[in-house]
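These notes are about the structure you will find just below.
Apart from one protein chain that is not included, each protein chain of the complex appears where it belongs.
Per-chain residue numbering starts at 1, and chain names A, B and C are given in the order in which the chains are listed.
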Amino acid sequence: MQTKAKTKKQKNHGAAYDIWRSLRSNKVAVVSMVIIGIFVLISILADVLFDYETQVIAQDIMNDLQSPSKEHWFGTDSLGRDYFARMLYATRITLIISFSSVFIATALSIVIGGISAYFGGIVDTIIMRILDVFLAVPSTLLIICIVVALGNETVYIILALVVYLLPSLVRTVRSELMINMENEYVEAARSVGAGPFRIMLIHLLPNSFGAIMVRCTMSFALCILSTACIGYLGIGVRAPAPEWGRMLSEAQEYMRLHPYLITIPGFFIMIASTAFNLLGDALQDAMDPRLRGYRKMKKKVFARRKK
Amino acid sequence: MENKLLELKDVRVKYHTLDYDVMAVNGVSLELNKGESLGLVGETGAGKTTLALSILGLLPKGVGEVYEGEIIFKGEDLLQVPEKRMRDIRGMHISMIFQDPMTSLNPVYTVGDQIAEVLQLHGNKHPDERVDEILGLVGIDPSRKVCYPHQFSGGMKQRIVIAMALACEPDLLLADEPTTALDVTIQAQVLAMIDDIQKKLGTSMILITHDLGVVAETCDKVAIMYAGEIVEYGTLHQVFDKTRPHHPYTVGLFGSIPDLSSDKRRLEPIYGMTPDPSDLPEGCYFSPRCNHCTELCKQKGAAIHVSEDGHMLKCHLFTQENKEAAE
Amino acid sequence: MWRYILKRLLWLIPIILGVTLLVFALMSLKPGDPGRVYLGLNATQEAVDAYNESLGLNDPFFVRYFNYVKGLIKLDFGKSWVGGESVNDRIMSALPQTLKVCVYALVVAFITGLPIGILSAVKQYSLADRVLTIIAMILACIPVFWLCNMAAMLFTLKLHWLPATGLDTWKAYIMPVIGTAANTIGLTVRMSRSSMLDEMRKDYIRTARAKGAKEGSVIFKHALRNSLISVTTTLGVNFSILMGGTVFVENVYAIQGLGTCIVRSISNNDVPMLSGCVIILATFSVIVNLLVDLLYAYLDPRLRAKYVGKKKVAKARKEALNDAN
Partner (left out) sequence: MKKTMLETVDLVKYFDTKNGIVHAVDHVNLSIPEGETLGVVGESGCGKSTLGRCILNLIPATSGQILFDGKNILERGGKSKDFRQKMQIIFQDPYSSLDPRQTVFNLIAEPLKTNRMGTKAEMREKVEAIMDTVGLAPRLATAYPHELDGGRRQRIGVARALVMDPKFVVCDEPVSALDVSIQAQILNLMMDVQEERGITYMFITHDLSVVKHISHAIAVMYLGEVVELAPKEELFAHPRHPYTKALLSAVPIPDPARRTMERQLIKGEVTSPVDPAPGCRFAPRCPYATPECLSPSLGMTEVGPNHQIRCCHPLD
């Protein structure tokens, strides 16, 4: 008992280490991190395993709609392309689109949210009212409108996702900053003459970082779902590039005889977005000091209840 | 002793957390007679609130646990009674006032409903009259019973909380820092009111506080708590009498408060800080901070020393063992 | 209270104007040649130009926007570029189907989601809680179109229990309503669980226990009422999500609602139809959000309390919380 307490006192790690420790002890978090890791690995290795020109987009009508076999693990689609290869490449495309959108949206939201929170007053009001308009349009419809208007280049899809993510991310950043601004340490920094930039960069952002990361992780899930949605409507990533939503909608015709053709991409979409959301959840728990270590406590509680 | 209302025998409580157990209360024995009020004094983390929650059986489930001892209330061991009986006791025979009046009322019910609830729970089918009566007693216009908590100031809310606690005329009132969140003038009003009602109803009270002044104003008996133990226990006059021998911690506490009536320029604080209850020192828990610390103190905790007039001290300065060791 | 309602009602106007401007601006970015679409490939260029001119497409942007809004005030959404059909008629016939499905789905989501969330919170740390929270998360993440397809495959193609299309019998409603509600059920479970847990940690719960209240009464009388208030605030956001979901559900089950209309106008490049449908759905979402806010004000006795200074922070926190779900 005493040695434990001593080790506790010896470490001077920052909050990041505590969060990592908490995540590691959380089974759900570990599983979702592993799943995300596999998806990332898949998208990196896609090139090594299959050749894009010949195996992913080249049509082979002779071998259409084959059932899963050793040669084609997930069978082939209506144009005779290997479904497994297409799934792997689709993973890569989805992840690239999601990552770029989340990255851009987060960077922008920190700037906009920061301006809004720090200056307050009329600037804040104007920014918030504009965001209200964007939030008023149901999100799916907003993305549809943007992609329909601009066309389905990958850049425009990313733009649409950024516009979709931005309002809620800005609100998160703003509210986090405002909550932290209530803390006396901000006033303490001002009392020694720190300017707005120093306060923002040294004090407010690092303290809000955790909550922003949680929203970022969850935004990944939203991006994956939305990319699939517009793909399903046929206005997503351009054919012949493989994309989960589009593959699913193309397979609809054949679902009576080849149900796996729609089952597989749907399953991928679901697993990917669930994994990101669960990780976001776990991250949030890990950052909540009230819940820190609740996993172990729970075990103890169980042990006692059984008694 | 028929007069005895509550008796704690060697109560020990611990909390289970991530890596270690927090020893919150380490062997507390107390007696309280009818109509008496006891001041439980100690600093943050001394285990005062935990002790009160254990008496009511309200420790967080699965986390906090009374692992030893007895809590005998009117001849019943509260640690053994079934939950249903415990519910009857809560609010009816023992009630509690919490520290923060801002959060201890439910924001979506009127205060009248909340006071009526405790009466209804304990068998009063038509509580309206009693609600008016009790509100009058705590100095709030009964017509305001239809208001919601947010419409009252902090002092008023604490009065309402007190009204709720006293509605069923309980035998024992546990008041956990009832005035700490209030301003001095309001604190004086609320304390005077508690004193007044307590006399009218003949309620016993355990007043938990860190303020020796509040104790001096309201209590008959005083217990000083340190690291989950009662280190000194006696009547108000015994504990506050500077000419008597005291526990070094009590001396330190009195030395730490700037006194309105004296002109000392320097305070005589206790150095160091209260021990981490998950990592208590060997021997006497106060030994690392004590000026009179001996080898014996570092090895084992002191036995209880009771003087002829019932003044209890838990310190080696007064035990036989220490005297023998010195010789 | 009345002043508050009036203020909120007036606030609808700029929001709806903003939404129309947003949609209109986006649509005017779209390269399109309605004359060619309407008149076919064989028509002469002059005829096409004349047709476009008659639609006012060559006017400057703000003139066109002004005309469009003028039409909207008279509840006239213009004419479809495909077939020249009045957008109004189309929307009027499609709207009831969509609204019916959405409202039923909202009801279903709350009736199922709330009790599950509360159960999960009350039994925190139990096996049931863990399983339920993960199921809720999966439900919240499931792609609607996939779920609908899978359901159709199972219940229509394999089991022949439910009709595949339309909304003609009560049985036909089952799959579309549940499909639309699926995400929202997941979100509601999560929301009601977390708000319930929040409330259970508060001091007044301890007060209620100290009064001698039964555990059931502590949960249902004290905690539930407070957490219901915060769950109410998510009704609006959820309705908006439901409306987005109908696009896919209607498409799969061939329901002649606004969703189908939107999908068709995307493939037809039918700008007025698409704008009309989006604006109508957005307007409904704004109105439902307004109603939810009013309901919230009615339920929470604290709303009229003036938290000087802290109010803005509290509001920002509430909004961010809403978005997170």
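Odds and ends about this structure:
Everything below uses one rule, namely that a contact is a pair of C-beta atoms (placed from the backbone, for glycine too) under 8 Å apart; a residue touches a chain by one contact, two chains touch by 3 or more.
Fair warning: this is a prediction, and the values are worked out from it, not measured in the lab.
When the omitted chain is restored, the residue from A:Leu150, A:Ala194 or A:Ala241 that touches it is A:Ala194.
Among B:Leu212, B:Cys290 or B:Met312, the one in contact with the hidden chain is B:Leu212. For the chain missing from the display, the contacting residue among B:Ser29, B:Asn124, B:Gln151 or B:Gln189 is B:Gln189, taking the whole complex into account. Seen across the whole complex, the unshown chain contacts chain A at 9, 12, 14-15, 183-185, 187-195, 198, 202-203, 206-207. Considering the complete assembly, chain B touches the hidden chain via residues 43-44, 153, 155-156, 183-189, 191-192, 210-217, 236-237, 240, 252-261, 264-271, 273-274.
Quick note on the criterion: only the chains that are shown with their structure count from here on.
Chain B and chain C, compared by their mean Cα positions, are separated by 53 Å.
Interface residues of chain B, counted against chain C in their complex, comprise 56, 58, 87-92, 95-96, 98, 100, 103-109, 117-118, 121-122, 148, 150-151, 161, 164-165.
Those residues of chain C whose C-beta lies close enough to touch chain B in the complex are 202-204, 206-214, 222, 225-226, 229, 299-302, 305. Here chain A touches chain C in the complex through residues 28, 129-130, 132-134, 136-141, 144-146, 148-150, 167-168, 171-172, 174-176, 178-179, 182, 215, 218, 221, 225, 228-229, 232-235, 245, 248-249, 252, 255-256, 259, 262-263, 265-266, 269-270, 273-274, 277-278, 281, 290, 298, 301-302, going by the rule given at the top.
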